[in-house]
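Sharing a structure below in structure tokens format, with a few things to ask.
The complex appears here minus one protein chain, its other protein chains still in place.
Lettered A and B in written order, each chain numbered from 1.
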Amino acid sequence: MSISVHMNDKEEDRFPGKHINELPDELFEKVGEDSKQDNEEISRPSKSYWQDAWGRFRKDRLAMIGLCFVLIMAVFAIFGPMFSQYTYDGQDLNNGNQPPSSEHWFGTDKFGRDIFVRTLYGARISLLIGFVAAAINMVIGVIYGGLSGYFGGRVDMILMRIVDIMIGVPDLLYIILVMMFLGNSIQSILIALCLTSWIGTARIVRSQVVTLKHQEYALAARSIGSSNLRILFKHLIPNSIGPIIVTVTFLVPSAIFSEAFLSFLGIGIQVPIASWGTLVNDAIPTIFTQPYQMLFPALAISLTMFSLNFIGDGLRDALDPRLKK
Amino acid sequence: MKLLQINNLKTTFHIEAGQVQAVRGISFHVDRGESVGIVGESGSGKSVSMLSIMRLLPENAKIDADRLTFDGTEIMDMDQKQMRRLHGNDIGMIFQDPMTSLNPLFTIGDQIMEPIRIHQKLSKSEAKKRAIEVLKMVEIPSPESRLNQYPHEFSGGMRQRVMIAIAISCNPKLLIADEPTTALDVTIQAQILDLMSDLKKKGNTSIVLITHDLGVVASMCSRIIVMYGGEIVEEGTTREVFYNPQHPYTWGLMRSMPKVTEGEKKKLIPIPGSPPDLLSPPKGCAFAARCEHAMKICTQMSPVPISLSESHRAACWLMHPKAAKVERGVGS
């Protein structure tokens, strides 16, 4: 066999300073099995799911800004009114329609009520409704979707038919009807909001459970005699927690939006309690003369919605990279 | 002048975790009218190298080469217009999965006539005539009525015939077939291969056949290129590679190929281990970690390609005079 070595300068790089025939003999010893194993090793340090998710979330600047804004807003909403000399319903007819000043930071409305304090009260109501409604919807959605997906067959068919029928009509119509029936109060808003908003969560949970229930660990749990409910709530639901949190996060802004919408239409929060929706609505007649009355509540609601949506986007990318758009 | 000449082609994908060096400096050529088989397992860089030549890779891919010429023209220097001429007119391409390679929302006729109308500047009725002609060439029955059907009305084998029809519709100088039979049933595979051999005999088209199946190459190609870990480890005529293989990976491929020899059954031997991580390719020979004959030098330096004849070369330290003689594990 004739060996002709085709060397160009590129190949020369591989043997710095050495000709191919001058390679030392020991290099040609056969290597043992054990010294070849290193390619099987996993080199990257392992991180838990939550550490990984937090790492990703922290890098999302918009989501972090949103989180800070919502936290600050929450602190102001809870403690702000305590340090103010004004109350949300304290009227001062001599000081009506005042522009913003050091006395009244956001000005006053036509009854002389301080808009800053009213906006903070609006934040209380909006955030309360947003988070409570989201929590209730999560519970209903997880149970409904979990049962539907886990038991499948006839149960699934009936439960999903009900969902199909409800989803045919925009939920605001249902909500308006229920509000008419229940009257204006925070409780009625919460009940109305929890009528249909869980459908999205239920669908996500159902599809998660349907795919997860055939995985080995679910089968293993069944083989050692775990009860159905135990398998569902101990094994399947915790494993779909990522997508659940993501959908629930988006329920918060949508509940806040619905409340503001209802209050704007005049069937939400009852006067004199302030909500961001009623504040904007009240300011429409004076928009040409006192635009600031509308501006501050509008800014508050917009910035909060921005923040919550950014948090939702950030959580989606962090918890469930598959959903990344 | 060679039809296709590739010198030192490198293709790198930029991903979040770093750079995947999918193709690491390969050189080869394709002559007019010849058919070349590129063999290797998934991830060896065989498809990526062909897509690099066609410049059909996603945006995160970076292509680098000393020379990349088709019919004497440098592909890297082509503008969009020249590239489109190359696509479909000069080079026809057949992809692996016929189920996803056809647009589900257009009729078969639309999709076959598209390159004909673009490149041959034919009228609609002439293009239709040509489309029926190529459908006949790929042996699709009653082509006139089939033209108005959608892909989902075709079986997998029929769709691959349509893909071949599209690829040959403009009489390309080169036909690149990227695992054309992998996604098909075994009986259909044979039909498609027969069809391709027939087309090869009829026309003067060069063929590059990408596959992981040595058997397919043996029946179709006059030359074989074996790729591993983004590099060419062995190259030669079909006869040379089959009767005098030099690289342990080629031996492994041959042992893992089913063979029907008279009356006697041979055990299939898989190649242990998995392909190298091309995010951080090994320093020495990419195959060393899986090679039963690996020596110290294999893990430290890349082997130099060594020519055994005008057409046969391989890159393996076992060919070095200082290496111990090993038994070829081909088992024939």
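Simple rule for what comes next: a residue touches a chain if its C-beta (ideal position, glycine included) is under 8 Å from a C-beta of that chain, and two chains touch if they have at least 3 such contacts.
Note that contacts and distances are computed from a predicted model.
The complex includes a chain that is not drawn, and of the options "ABC transporter permease", "Pimeloyl-CoA dehydrogenase large subunit", "4Fe-4S ferredoxin" or "Iron-sulfur cluster assembly scaffold protein IscU" the UniProt name matching it is "ABC transporter permease".
Only one of B:17, B:105 or B:186 touches the chain withheld from this view, namely B:105.
Interface note: of B:25, B:45 or B:88, the residue touching the hidden chain in the full complex is B:88. The chain that is not drawn here is touched, among residues B:64, B:97, B:126 or B:292, by B:97. Taking the complete complex into account, residues 164-166, 168-170, 172-174, 176-178, 180-181, 253, 257, 260-261, 264-267, 277, 280-281, 283-284, 287-288, 291, 294-295, 298, 301-302, 305-306, 309-310, 325 of chain A touch the chain not shown. Interface residues of chain B facing the missing partner chain: 54, 56, 58, 80, 84-89, 91-93, 95, 97, 100-106, 114-115, 118-119, 150, 152, 163, 166.
The definition used in the following text is that only the chains that are shown with their structure count from here on.
Of all the residues in chain A, the ones that touch chain B in their complex are 1-7, 10-11, 14-15, 20-21, 23, 25-31, 35-36, 38-40. Considering their complex, residues 8, 25, 273, 276-277, 282, 288-289, 293-302, 304-308, 313, 317, 319-324 of chain B touch chain A.
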